[in-house]
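Structure record follows, encoded as structure tokens.
Up next is subunit A:
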Amino acid sequence: MKGSVAGHLILKDWQLYRMPIALSIVGGVMSLAIFQWGGGWEGTMVVGSVWFYVALILVGTMLPLVGIVNERKKQNLAFVMSLPISPIQYTTSKLVSTVGMFLVPWLTLTISGLMLVEARGIVPRGSIPMMLILDAMPFVGLCIITGVALVGESEGWGIAANVFCNSSYGLVWYFLSRVPALMVNTKGPVPVWNSTVLSVLSAEFGSIVLILGLTFYLQSRKRDFI
Partner candidate 1 sequence: MTDLAIELSGVGKTYPFFSLDNIDLKVPEGQIMGLIGPNGAGKSTTIRILMGLVHQDRGEVRVLGHHMPAEQVAAKWDIGFASEDMRLYESMTLGWHMSFIQSIYSSWDAAYAQLLLKRFGLRAEQKIKGLSHGQRVKATLLLVFARRPKLLILDEPTTGLDPVARHEILRELTNVMADEGRSILFSSHNTQDVEQISDQITFIDRGRIIDSMDKETYLDRWRRVRLEVPFGIDLPALPGIIGIRRDGRLAVATANEFVPGLANAYESAGARIQCIESMTLEEIFVANVEHSREEVEA
Partner candidate 2 sequence: MNGAFAISQSDKRPMYLQIMEQIKQRIAVGDWSEGQSIPSIRQLAVDLQVSVITVKRAYLELEREGIIVTQQGKGSHVASTSGLGARLREQELEQHLVQATRIAAMLGLRPRELEHRLREAGDRVAEKETI
């Protein structure tokens, strides 16, 4: 035996999907550039920030839809399952590779964005907590779509999850921006980590863990894998 099969599958996913990941990083960086060096106009700042999130949302959608739904639809799944792995090992490798591949652009762009705010100061540093809260949303979305794609098995489910998430971002943002405890310090010079901010952040990361765990559990209960 040469190394774990699940490991080879993760590597395989990297080879298959590295183009889109690279593109999303490029897209995200470009949007940051627009944001930062667009002359400080509100217009370019909005455009830049929107594209930033679009880049993250797009890669967060594409990875599970192509990597999971398509793999099943294009009948590659039978090929993968003919290898010496169990359904649970498959699920694990898929979760690791999908979330892992998402983390590459996500961490890159999040950290770049934070560094920009720290260094350049066009945007007040008080907005950093809200930035992070917003930033985590595509991550949660990715987990939802990934979980649904794995458990739901069909393209229909994947698309439904995708639509649900995309339409939710705006709504969630709307409600969060109405919470005074979150918005009160955004224009300030210092990031304030009050309890509301921390609760929202832990809710987001908590739901990531919950969704992934639930996915794992539901997959392990399946009796017909293909």
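Inclusion criterion for the candidates: all candidates are chains of the complex that A comes from, given by their letters.
Rule of thumb we're sticking to: a residue touches a chain if its C-beta (ideal position, glycine included) is under 8 Å from a C-beta of that chain, and two chains touch if they have at least 3 such contacts; residues count from 1.
Bear in mind that the values here come from a model prediction, so they are computed numbers and not experimental data.
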Quiz item: Which touches subunit A in this complex, 1 or 2?
Solution: 1
Quiz item: In their complex, what parts of subunit A are in touch with candidate 1?
Solution: 1-3, 5, 8, 12, 15-16, 74-76, 78-79, 81-86, 89, 223-226
